[in-house]
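All protein chains of the complex are present and in place, except for one that has been dropped.
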Amino acid sequence: MFTEVIQPRFSETDALGHINNTVVAVWFEACRTPIFQIFTPELDLKRWPLIVASIAVDFKAQLHYGSEVEVRSWISRIGNSSFEVTQQAWQHGHCCAEGKAALVHFDYQLQKAKALSPALKAALEQHTL
Amino acid sequence: MFTEVIQPRFSETDALGHINNTVVAVWFEACRTPIFQIFTPELDLKRWPLIVASIAVDFKAQLHYGSEVEVRSWISRIGNSSFEVTQQAWQHGHCCAEGKAALVHFDYQLQKAKALSPALKAALEQHTL
Amino acid sequence: MFTEVIQPRFSETDALGHINNTVVAVWFEACRTPIFQIFTPELDLKRWPLIVASIAVDFKAQLHYGSEVEVRSWISRIGNSSFEVTQQAWQHGHCCAEGKAALVHFDYQLQKAKALSPALKAALEQHTL
Partner (left out) sequence: MFTEVIQPRFSETDALGHINNTVVAVWFEACRTPIFQIFTPELDLKRWPLIVASIAVDFKAQLHYGSEVEVRSWISRIGNSSFEVTQQAWQHGHCCAEGKAALVHFDYQLQKAKALSPALKAALEQHTL
């Protein structure tokens, strides 16, 4: 499991006074950086190896500006060329949002999915719950 | 069905050269404005009547800067106090992303869900597919 | 002068109930698209010809969700390799924000500024106030 700390930003609030729901998807992507580094340790944008197939977020409680948020991320499914990341945003000891992202190992040159090698699968498996 | 046109913004691209996946969630929320107006025609932020319970987006094709995107939105489920919006982002004649948002009729004062009145249900029903 | 219409998005509000100040810089960049097209009519991201040297925005009145915003953009200075765009955001008949962006004609390959050709200068001059 990866754990990252986010400081909510004033600009991430909305008129309801809490963090806008779309921001959680941004935080979750930001906190997938250590997972990206399994595929490209130097985060090489010119040979990016992943594409997002789907995202989903359930909102359980309102998130607020002014207190840090802990984002927990782990691999929850490993397929042939794709895998799933589950993520939670915790604030004040509560899990306020939980999401899943399906990522595909992808060759942007050929514009098609690429099988996950045994080495990649093993590396991902180290970060299951 | 509601149809809105989005002009993708340069700042909405990412290093892969297409629209970042988190932006689609932002567009979809933006295009729910006519649905918000069923509940608050004047979009009164001080008595906002809805909360987001969940969002999900499937990415089917890459979206690009430089061509307009048409977002289609309709009501796909009506429950007791909640309902679901399905939305699609079309570019160049292709459906590039499809998402669902579950919205709850909500009283922020009491911090609890509120039943949808028959009038609200009827109004939502007019925007099913 | 270029005129673009922006529909403020719910996610662009902040906890103060109006549009967050950082969003105006995003709108202004979005509304420079027709100016980008003077340099690259097809908006070719692989050979992008401009870089931003500076931006500045003065906030004159609060901008709100729920009413459209008209952004007016024009060329306010033409230099040797750079030029300045002035932009205003109007809502309800008021100029609520005014900004300037200094853009440099730039060769990303060589990582250096490029002189504006007489043809480009003439094209920019057509969009001064």
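The chains carry the letters A, B and C, assigned in the order they are written, with residues numbered from 1 in each.
Definition applied: a residue touches a chain if its C-beta (ideal position, glycine included) is under 8 Å from a C-beta of that chain, and two chains touch if they have at least 3 such contacts.
Please read all numbers here as calculations on a predicted model, not as lab measurements.
Participant: Which residue from C:Val57, C:Cys96 or C:Leu124 sits in contact with the chain not drawn here?
Facilitator: Looking across C:Val57, C:Cys96 or C:Leu124, the contact with the absent chain belongs to C:Val57.
Participant: Contact with the hidden chain only, please: which chain C residues?
Facilitator: 15-16, 20-22, 25-26, 29, 45, 48, 51-59, 108
Participant: Considering the whole complex rather than only what is displayed, give the residues of chain A touching the chain that is not shown.
Facilitator: So the residues of chain A touching the missing chain come out as 4, 7, 9-11, 13, 17, 26, 29-30, 32-33, 36, 42-43, 45-46, 65-66.
Participant: If you put the missing chain back, which residues of chain B would it touch?
Facilitator: 10-11, 13-15, 17-18, 20-23, 65
Note that in this section only the chains that are shown with their structure count from here on.
Participant: When the C-alpha atoms of chain A and chain C are each averaged to a single point, how far apart are the two points in Å?
Facilitator: That pair's centroid distance is 32 Å.
Participant: Compute the distance, rounded to whole Å, between the mean C-alpha positions of chain A and chain B.
Facilitator: 22
Participant: Could you tell me which residues belong to chain B and also touch two or more other chains?
Facilitator: As it turns out, chain B has residues touching two or more other chains at 26, 29, 45.
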